[in-house]
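Only a single protein chain was left out; the remaining protein chains are all shown in position.
Chain naming follows the written order as A, B and C, and within any one chain the residues start at number 1.
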Amino acid sequence: MQQKHFWRFVIGLALMTMATALGQSEADPPVSDTLAVADTAAISVPAPLPVTNLIARDKPNDRGYGISLSWDLSPDDTGGTQSVLGYRIMRSTTPDGPWDSINVAGSGDALYDHIGPRHEGDSGYFPDHTDMYYRVDVLTADPGVAVSSGVVGPVQSRGQWFNTARTVVFLFMIAFCGLVIWFVTHARRGKDLYVRPLAGIEAVDEAVGRATEMGKPILYLCGLGDAAEVPTIASFTILGRVAKRVAEYQTQIIVPCRDPIVMTVAQEVVKTAYSDAGRPDSYNPDSVFFLTIEQFAYVAGVNGIMLRDKPATNVYMGKFYAESLIFAETGTMAGSIQIAGTDEIPQIPFFFVACDYTLIGEELYAASAYLSREPVLLGSLKAQDYAKAAIIVFAILGFLATNVSALGGPEWLAGFVDLFQVRE
Amino acid sequence: MRRSTLIGGSLVVVFFLAAWLIKGAGASGESPYYSAFLITLAAFLTLAVFSFLYADNPVYKFAEHLFVGVSAAYWMVLGFWQTLVPNLIPRISRALSEQLELEYIDELWNVLYVIPVVLGILLLLRLSRKLGWLSRYAVAFIVGTTAGLNFIAYTRSNFMAQISSTFLPLVGDWTSWAAFVDNLSLSATGPLALLMANIVVVLGVVCGLIYFFFSREHSGTFGMASRLGIWILMITFGASFGYTVMGRISLLVGRMTFLLRDWLGIIAS
Amino acid sequence: MNRTLPFLLTFIVGFTIVIATFSPPLDRLAVDTAVFFSIIAVFAMILGGGNLVKINLVKITRRQRDWQFAIVTLVGFFFVLIIGLFKVGNPGGVTGQVDAPGTPFFDVYTYVFVPVGATMYSLLAFFIASASYRAFRAKNREATILLIAASIIMLGATPFGTMLTAWIPDSLDIFEVPNLHFFLMSSPNLAGQRAIMIGIALGVISYSLRVLLGVERSHIGKDGG
Partner (left out) sequence: MTTGVIFTLVVIGGALAYFAWRSLRGKEIDRRLIFLVIGATVALPLIFPLEFEHQPSPLVERIYERIEALPPGSQILLSYDFDPGMAPEVQPMADVITRHVLARGHRIAFMSLWATGQAQLNQTLNNVIPVDFPEAEIERDWVNLGFKAGNEGVLRVIASDLPKMFPTDVEGRPTAGMPALEGIRSAGDFDLVISFGGGKPGPREWILFVADPTGVDFAAGTAAVSAPELYPYYPNQMLGLMGGAKGAAEYETAFMGQYEQFADMPSPGRRIMGPLTMAHIVILALIVLGNVIYFRSRRERGTA
């Protein structure tokens, strides 16, 4: 089983590596021309000095149809006569023209990305793999006065198969995938992976017993997230455990859902739990139902259930927003034992003060792994722990590097710090 | 019990009818009684929800159930007219596009837009007991898309970017030890404040992560770090609590403003 | 079979999006997938409405508790659905903006949806007040820290906090409430939030990975329907 998954992953990896290689082989040396020729026609204000060091190159890490231009400002832009109003970007398919005006960059700008439309027939169509020549004219208040730079080119635009700006993210992704696969495989082989005990979970069994004694139902909420969200998934695991206990004790469970998809999954989970407990006939499909998708309409509905049915225990696991306090408060009013777990930080303080047990953030995921003893979850938990250890190390190293390089340390330290800049 | 409900109900009705008529008589504009009706209706619903504070009651239930129906329909209608119509119709039907005055988008790949329609219809089959299982194809698509999107986005923004944001300098503009020591003061803008703030951030992140470390018993030095971590987390939750209180009170002010200004006209706008 | 095909769909769609992130020419594929996702999201809303109708019809026919209110829900639902879908009373006709001011649809939003929805949230102000008095206890060291931090934040959020400590000289102004507020928010709060955020991110990433690799299939259901 795990072999199959492993190969699936390896193939994905190989494809990406190929893409990387392709991307690099296509990197182009930039074309540059530092020679500047002033076009001195019809002068009425003093002609500004032209831009220098104009460089045109294929725009990196795009899907083609883009040329990046950079230049050194005309000395008369910020200093000198300060007569520069802007820079007009000119393009041609031959070094001698005819020239198309592309756009105007403001004074003080020394960069321009020329990105053309992708469809033939659109105005200003910009074919890839075609020689292009560029020139930048300095504009002044007098439309007659424009000083041209030298022509640079030829330059071609093309798409890259791999976005090198995202290499670090890519590498981390691979490393983390490796960790997860490694630990999941280990867990599947039956290695016992230790998880520290969590107080909130032991409370669940006790709570089901109490409900049975009192002859009252258990209310279970999977939160307001959708079925694909991690806390909701964790909630399903815990629901499975609770429902199994409920089936064994012949108590009743109520699961009102806020999302139709969550409802379907929850139904499946409860049904399976009843079968696992050997009581498939006791399963009542109406015990898991959809209320409404609107947050507060849902809260109102659940409130109503709490006050009318007075469940012995309320379990809140999953994504919760503003309603956490109302749930917890109403639950207290109804005299129920309450066990909560969410990764929504703003709600944790309220659960913390109003509930008997609270799982903070990730403890919810850990609980789900701990309960199910499922190799996949345990393995992932381990991988996450190792990733955390790695972060602690990187954070401390980066922190030291930043401060040592700020105090005049070697340059490669700054390079190490920059490695982690992932925002584009 | 029945009788008291009836009397109470009629009193509420009479009260709001009177409020409507008084408001309508005092209002100006094209249709004063219609706009007065709307304001009174809104005030009634506001107070109906507030009545939950006293106890759960039929008036609250009425507002609650009305809201359930209205909100589901509201999202459906908006989804239909804002997304389904403009993003789907111009790619599947020229005639319908013309009828709705939308510009037909003529592209080769338009035929692919059958996919979301088919998956959408499969999703709706969930309403049927027999064919419900077909909806898992739609769910598979939804889950796959979300997983793909989250995988990258969380790696980049909530994981890697957070590491680099923790590389903090302890001092702003470093010149010399002498200058640093000279400037030490308990001013909020001084170097000592920055030093403390940044040390707390780095230590806090590290110890907080240690608290969420599940593979090891929290004892010894590790346990102490985890201890510090939970304290930092408690400050975090305290901050959360404070801000949440602020948010909730603001909402109450909003509703009070509606009642006092728009309905009763006690305060000026 | 019943689970393999849906899994393949998940796998293809998910990996298309992941790979497109690193390969600019494939970006278009991810964009199209996301557009499809948006369209399916509308169907999910329709499913929500359909479920609502189904549940409430059952409630009425079986005369379950509060079935009378189920009628209120259905009337509200169909009323808004009809005036919305057919753009009843819309000055622009069928091509007008659906919630243009002056339409019944707009009025229902402003005078029914807003008062109920907003008032529901504001109930929380009352519940917080009573919880503060009854439940918010400094039971242990952790809860005490939480309380003190919350108090400083709440004071610092108001002009009252500024007035309270305005007498502190500039050289010690780190102890003024607004500055303490800023320090708590941007240092310990930031650190704690970041630690939690990183942990959650790892959870999301590993879950997404498991879904994409097909190790996690709970969303598709069990074999055999």
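Here, a contact is a pair of C-beta atoms (placed from the backbone, for glycine too) under 8 Å apart; a residue touches a chain by one contact, two chains touch by 3 or more.
What you are looking at is a predicted structure, and each value in this text was computed from that prediction instead of being measured.
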{"item": "Displayed chains contacting the withheld chain", "value": "A, B, C"}
{"item": "From B:87, B:110, B:185 or B:215, residue that would touch the chain that is not displayed", "value": "B:87"}
{"item": "Omitted-chain contact residue, chosen from C:31, C:57 or C:88", "value": "C:31"}
{"item": "Absent-chain contact - pick from B:41, B:78 or B:96", "value": "B:78"}
{"item": "Residues from chain A at the interface with the omitted partner, ascending", "value": "106, 115, 295-296, 321-322, 345-346, 422-424"}
{"item": "Footprint left on chain B by the chain that the document does not show", "value": "53-54, 74-75, 78-79, 82-84, 86-87, 90, 100-103, 105, 145-146, 149-150, 153-154, 156-158, 161-162, 164-165, 236, 239-240, 243-247, 249-257, 260, 266-267, 269"}
{"item": "Residue numbers in chain C that touch the chain omitted from display", "value": "17, 21, 27-28, 30-31, 34-35, 37-39, 41-42, 45, 92, 95-97, 99, 101, 106, 109-110, 113-114, 117-118, 120-121, 125-126, 128-130, 132-138, 147, 151, 154-155, 157-160, 162, 178, 182, 185-186, 189-190, 193-194, 197"}
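Here is the rule we go by: only the chains that are shown with their structure count from here on.
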{"item": "Separation of chain A from chain B, taking each centre as the mean of its C-alpha atoms, in whole Å", "value": "19"}
{"item": "Chain B-chain C separation of Cα centroids, rounded to whole Å", "value": "4"}
{"item": "Set of chain B residues in contact with two or more other chains", "value": "52, 61, 64, 67-68, 71-72, 75, 126, 139, 142-143, 146-147, 151-152, 155, 159, 163, 166, 202, 205, 209, 212, 233, 236-238, 241, 243-244"}
{"item": "Numbers and ranges of chain C residues touching at least 2 other chains", "value": "11, 15, 21, 44-45, 47-48, 51-52, 66, 116-117, 120-121, 123-124, 128, 143, 146, 150, 193, 196, 198-200, 202, 204-205, 207, 209, 211, 219, 221"}
{"item": "Touching residues on chain B, where the partner in the complex is chain C", "value": "38-39, 41-43, 45-46, 48-50, 52-53, 61-84, 87-88, 99-101, 109, 112-113, 115-117, 119-121, 123-124, 126-127, 133, 136-152, 154-155, 158-159, 162-163, 165-166, 185-188, 190, 193, 196-198, 200-205, 207-209, 211-212, 229-239, 241-246, 248-249, 251-252, 254-255, 258"}
{"item": "Footprint of chain C on chain A - complex, ascending", "value": "5, 8-9, 12, 15-16, 19, 61-64, 159-163, 166, 170, 176-177, 180-181, 184, 227-228, 230, 233, 236, 259-261, 263-265, 268-269, 272, 289-294, 296, 299-300, 304, 308, 322, 325-326, 328-329, 332, 343, 345, 349-350, 352-354, 360-362, 365, 376, 380, 383-384, 387-388, 391"}
{"item": "Chain A partner contacts - residues on chain B that touch it in the complex", "value": "52, 56, 61, 64, 67-68, 71-72, 75, 126, 132, 135, 139, 142-143, 146-147, 151-152, 155-157, 159-161, 163-164, 166-171, 174, 202, 205-206, 209-210, 212-218, 233, 236-238, 240-241, 243-244"}
